[in-house]
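With one protein chain removed, the remaining protein chains of the complex are shown where they sit.
Per-chain numbering from 1; labels A and B assigned in written order.
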Amino acid sequence: MAKQYETVIGLEVHVELATKTKIFCGCSTAFGGEPNTHTCPVCTGMPGSLPVLNKKVLEYAVAVGLATNCTISRYCKFDRKNYFYPDNPQNYQISQLYLPICQNGRVEIETEKGKKFIGIHEIHMEEDAGKLIHDEWDDCSLVDYNRSGVPLIEIVSEPDMRSADEVIAYLEKLRMIIQYLGASDCKLQEGSMRADVNLSVRKTGEEGFGTRTEMKNLNSFRAIARAIEGERERQIELLEEGKKVIQETRRWDDAGGESYPMRSKEDARDYRYFPDPDLVPIVIDDVFLEKIRKKQPEFREDKMRRYKEEFDIPAYDIEIITGSKHMADVFEATVALGSHPKKVSNWLMGETLRLLKEKGLDPEDVSFSPENLAKLISLTDTKAVSGSVAKEVFEIMFARDIDPEKYVEGHGLKTVNDEGTLRRTVEEVIAGNPQSVEDYRKGKEKAIGFLVGQTMKAMKGKADPGMVNKLLKELL
Amino acid sequence: MELLGMTAVELAAAIRKKEVTVLEAAKAVLSQIEEKEDMYHCYVTVDKEGALAQAAAVQKKIDEGFESPLAGVPVAIKDNMCTEGLLTTCSSKILGNFVPTYSSEAVLNLKRAGAVILGKTNMDEFAMGSTTETSAFGATKNPWNTKHVPGGSSGGSAAAVAAKECFYALGSDTGGSIRQPASFCGVVGLKPTYGTVSRYGLIAYGSSLDQIGPLCKDVTDCATIMEVISSYDPKDSTSVKRADTDFTSALKDDVKGMRIGLPKDYFGQGLDPEVKSAVQKAAKVLKEKGALVEEFDLGLLEYAIPTYYTIASAEASSNLERFDGIKYGYRTESYEGLHNMYKKSRSEGFGPEVKRRIMLGSFVLSSGYYDAYYLKALKAKALIKKAFDEAFARYDVILGPVAPTTAPGLGESLSDPIKMYLGDIYTISINLAGLPGLSMPCGLDTRGLPIGLQLIGDCFQEKKLIQTAYAYEKVRGPFGGREEKVHGKAI
């Protein structure tokens, strides 16, 4: 029965821009300040305060618009969206309705079902709201305006998606583009990327759209996928029972796996938009547009193509490395310093990913410099350190970005190539492990591995395993 | 010369020449306030201690060589401009306890010029009104006749100048709120070109129309104050960079060849005959001095008021949303839940005229009505602006009355809003078109109430207004203080 229905999904994606200051005032956008310490008369709606647009916000918005194949409006304005809520200090949000900055774009996504274009209706600039904290003790709410006025762009898609897979592919695509632009870190969990899902269902083959609902509070890909499935089922059930879907905003409760209507009759949803008289129009000329266009980075698809041509590394490595602009930057910079691409890729794919996972970090959080990675690779290339020492040093470099050369020097970790010392240690190991020696002599080739290990251990890893191997064979 | 009778520029000169100290001036005006306030009620807040402290500080600066054309002169500020540490109420209960932690840019400009701020003047609540009767703190009376209103919304500022309770004052003008009370109180008032004086710190009524300007005793003061308060302010996106703010350079007694247009519709039905004849007489004076004066058709006059009330109410309904009992101002005593708190705080905090305009503004912006009302009004505004553009291709200055009548009696206007709004008919379109407008006294009616003359200029042409006004003033002679002859009593 459910198979007769098709799901129609459009997304409203809010992205917090990576500016230093808020959209209309000189307050910091940094996370983690004490409540209301990043506020001023403008972002708390004090009487007589006035907004002035942060130029960087416009630049980022245009850059995202260009990267998503939008038409950039040569004339755009800000409008006021009027509604009362305590997180909104003016009780209107400065946004764009009538003349948004970008329109009519599209991005290509790929799912198991193949490639497809998702249309972008518009992208507009707006301000974020403050934060409400519930105070159980006094049974009230508390307002912190540190986030009030943080710049957002809202990317409104066409209702072109038909499944959760497509939605996630679309979000991944947007995230990649925006991260590559450096316009935002796009973290769903932290709220720097937020997606509202507009969903309706219709009988397969029907042309028109059904009544849609809007779902909010989706802060992971998993929640999005679950919410889509849940809402689809809810709507189909209503229709099968001969009931109607009500156009409303619903809040997804991921723990309960259910959604609830969000607003009361006191919210008329009549926003009385009108042009904000406190802000002047934005006129975009060719010079400005060209400046932004020139600054556009090489995006992921192009990068992947180029890596394939330039570097002899596996397709899988390319996929992972280009999956983060920062990772790709580290890769390219290290290679540019003379390191072998395959070796750089190995460090990133192996130890780096392992440590990121272990510490619960994102590729964007990688903090060691390409210079230091190049130095470490060179230390292993010249066999100045052994593989195990290199890993040890890397772990410290990963945490604190130390200079590996100085560290190895300072901690006496250089490989011992003095044959006399090494020969003495090997002799001691042979003497101390008669059983293994005997095994080896009886033809158990593997036993030599144990002896190599014992020697390396005795040398605290500072020996060249090849040389140890050679000496062992010679002495046995 | 009697100290309180001096103009701001005269007082500043006397202070410079050490004939008067700043403290003496401040004390004199404070004692005048003490004596007259019960009668006129020009102020919401008088900052006696602050004024005396500022006076001492400014005197010290002057003694150390500080020079500015208004240094040491006591000034009154309309109560919709934020003043750091000083109560700023907009004459509304909802801001009855609001003490800003920052000052408006215009006030900062005055402070930098060595002004001594006396206090905050009464006004129509949130500048909505034409009589200063909508103030939550009681009406201001017209010093020329206390049975009459001083006009509004900057009625407190105009009355304070007329009553010598300050040497000059700042007001704000959204639809005539400087010019009309200046006219009713027999003082000079100027609404500058939109964008000339920063709106930062001015509590907004109609953001696209609001401008701060001076209310003062003569045209020389007007030009001097304008030089001090005009500035490009990066905090106000609508602020305009101007290189031509040397307004005192226009204080020239010369109108030869000045092309002055009298719009016929400004002299038509509804205009009081006494006002009409006084304004026409002023035009004749200018003609005799060599100006080229002629009548012309401006048109669209009857559309100005509906256009204005649609735009101003819409903007006001949004601008006043921030008064919600959360961040500052009045919060109702008891409430059940958030929305009830909003509604009760706002309903108890705002007066009837403010509520009327918020309701109208919310309605014209609401779903289904935006195009028919708001958008239509923005188009009408474009047409009004075009009509002025065409007029200013032919004239340097447009001359007309400020208001259809002289000051009405207390309590006469509020009963019929439309009638009250009609009183703004000659001032409103100037705000819609962003133009400068100057109001100055040009006579008294038979009841002894001042009549105002309005000079309107093209955008950025304040100097032409100042020059014309200055030339007229030379012929007219001093005006302030004439009430003493009329009523035989001293102010």
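Criterion: contacts are C-beta pairs under 8 Å (C-beta built on N, C-alpha and C of every residue); 3 or more make two chains touch, one makes a residue touch a chain.
The rule is short, and it goes like this: contacts and distances are computed from a predicted model.
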item	value
Per UniProt record, name of the chain withheld from view ["Aspartyl/glutamyl-tRNA(Asn/Gln) amidotransferase subunit C", "Succinate dehydrogenase/fumarate reductase iron-sulfur subunit", "Circularly permuted ATP-grasp type 2 domain-containing protein" or "Glutathione import ATP-binding protein GsiA"]	"Aspartyl/glutamyl-tRNA(Asn/Gln) amidotransferase subunit C"
Contact set of the excluded chain (shown chains only)	A, B
Which residue of A:H14, A:K56 or A:H326 touches the chain not shown here	A:K56
Contact with the hidden chain (one of A:I9, A:C27, A:A374 or A:V437)	A:C27
Candidate in contact with the missing chain, chosen from A:I246, A:V283 or A:L475	A:V283
Residue ranges of subunit A at the interface with the undisplayed chain	19-21, 25-28, 34-41, 44, 46, 52-58, 77, 82, 84-86, 132-135, 138-145, 265-266, 268, 270, 272, 275, 277, 279-283
Contact footprint on subunit B, counting only the chain that is left out	97-99, 101-102, 194-195, 208, 234, 237-238, 240, 302-303, 305-307, 309-310, 317, 321, 324-331, 335, 337-344, 346-347, 350, 352, 355-356, 358-360, 362-364, 366, 373, 375-383, 385, 417-418, 421, 432-434, 459
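To be clear about the criterion, only the chains that are shown with their structure count from here on.
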item	value
Separation of subunit A from subunit B, taking each centre as the mean of its C-alpha atoms, in whole Å	55
Subunit A to subunit B touching residues, read off their complex	41, 44-53, 80, 82, 84, 86, 89-92, 143, 264, 266, 270, 272-274, 277-280
List of subunit B residues in touch with subunit A within their complex	81-82, 88, 90, 95, 98, 100-102, 104, 199-204, 206-208, 234-238, 314-315, 317-318, 321-324, 326-328, 338-339, 342, 362, 365-367, 370, 374
